[in-house]
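Take a look at the structure below.
All protein chains but one are shown in place.
Let's look at chain A:
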Amino acid sequence: MEKKGAKRSRIIELLEEHGGMRPGVAREVARETGVPEADIFGVASFYTLLARPGAHTRVCQGLTCMMAGAGRRMEELRESGVEVEPVSCLGQCDRAPAALDDKLELVAGPRGAISPVSDDQAMKLGAEDDASYSALARAVEQGPERVIAELKAGGLQGRGGAGFPAHFKWDAVRNQAETTRYVVVNADEAEPGNFKDRELMLRRPHLMIEGMAIAAFATGAKTAFIYVRGEFKGCRRSLERALEAAKPHLDRLIGGLEVRIVEGHGAYICGEETALLEAIEGRRGMPRLKPPYPTESGLWGKPTLINNVETLACVPAIVDRGGEWFRALGRTEPGSKLYCISGHVNKPGVYELPLGVTLDELVEEAGGYLGTPRAFSPGGASSGFLPMSQRELPLDFGALAKAGSMMGSAGLVVLNDTINMAEAARWQQIFFEDESCGQCAPCRIGARVQRQAVDRWIDGKSRVGLAHVNEVAWEMNEGSICGLGMVASLPLQSAMKYFEEDFT
């Protein structure tokens, strides 16, 4: 049991300062914080950047990087005497194959493309970042109700993956009786195929910060947290610079806002909103049971608004130009959307297009297909694979869900006919097995069962495991605590469903 007044939320940064999970470090951090030593050690063992500390090269083994020859690269590095650790997606799919050097700085190909600026974009990645905070001024003039009404009129859906209407959350936090409230920006972008939040933070940090400030104003929060994945060192630097420039505006317009940047330490699950809260509080990033939802009981039990980077980056334009304007940007669903595309296309990158474009339209922006496309993953690892026969589907939340897939955060990966879909499914199942938090059995054991099923097929041509994939997936979906376990079988299930020939 921790001592009264224990500084639990400091333990992760202190663990990092002391060099991660090494003998004696937990004891030292326990002394400094008043949190029991075993507890601290357990926290350290959860986060890969703390559990496997040390100066070595971390090579991405995400789907896109593996297709781009990450396996070969790892062999070459090992042969040249470099210590290599294969790691989960580094969020650099447009620059594959990617790696981090011994100081966690990025080693990757040239930066991916972005779409040219046009007036029908809410975020305009290519434009000069606007540090005038005029949208915040306008929001303050309008008042919280009007801002939330515009969000509602704009039909903004959460861009983190679930597509939940943003105004519901804002309203829910605003209407809590408890007056201590928090805004948390989920910048833990780590789903294989996704790198849009990275580009937003690098190119338009003020857009996100302004959205965050408007959210804090509308919900009555006085403190905001930005949870940035630890592998995004560049994003952190960009945010810090922007926050400094933003401070006078925040002081002037909303009487100041305390903003804290919290770094992730290598755990995909911390992108799950309640696991993220646990991480900020200094615990193992294991998702909480819901209900209660964070809007009611979030950070330290207080009402908390958690929004994705892109969701918040849409807000300034909505306040500036109105909800109706934003809604009209979309084709099948409201707004414009950042689509990430990587894999077998000519110009991988981030493209802001009307919500609901088709794959072919997106790929046209991205310079066309490389080779003959065979499959695509529409929204990150969690969305599984779809065959090219579904290329006409509008890439939106509703249509993809109906097709048994999901939009997720729109991290599309195109796979051409050089790829064996059983292999592709295995890379994704490895990701889920590595990133399961281990709290609940359906996901902890199920993710391993599914990975072993595809292993047995590829390595030993045994169909024994494949026979149970769907039943195990059913239980993972029903029994898991959070969304990771619920969808973790989808890559293998969908590959088996649409690409039977690779499993016979």
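Here is the rule we go by: a residue touches a chain if its C-beta (ideal position, glycine included) is under 8 Å from a C-beta of that chain, and two chains touch if they have at least 3 such contacts; residues count from 1.
The definition used in the following text is that contacts and distances are computed from a predicted model.
A chain of this complex does not appear here, and its UniProt-recorded name among "Xylose transport system permease protein XylH", "Nitrile hydratase", "Phosphate ABC transporter ATP-binding protein PstB" or "Putative formate dehydrogenase" is "Putative formate dehydrogenase".
For the options A:Ile214, A:Met406, A:Cys437 or A:Ala495, the residue in contact with the chain missing from this view is A:Cys437.
Interface residues of chain A facing the missing partner chain: 1-2, 23-24, 26-27, 30, 36-42, 45-46, 48, 51, 267, 284, 289, 433-442, 444-449, 452, 464-465, 467-468, 471-472, 474-475, 478-481.
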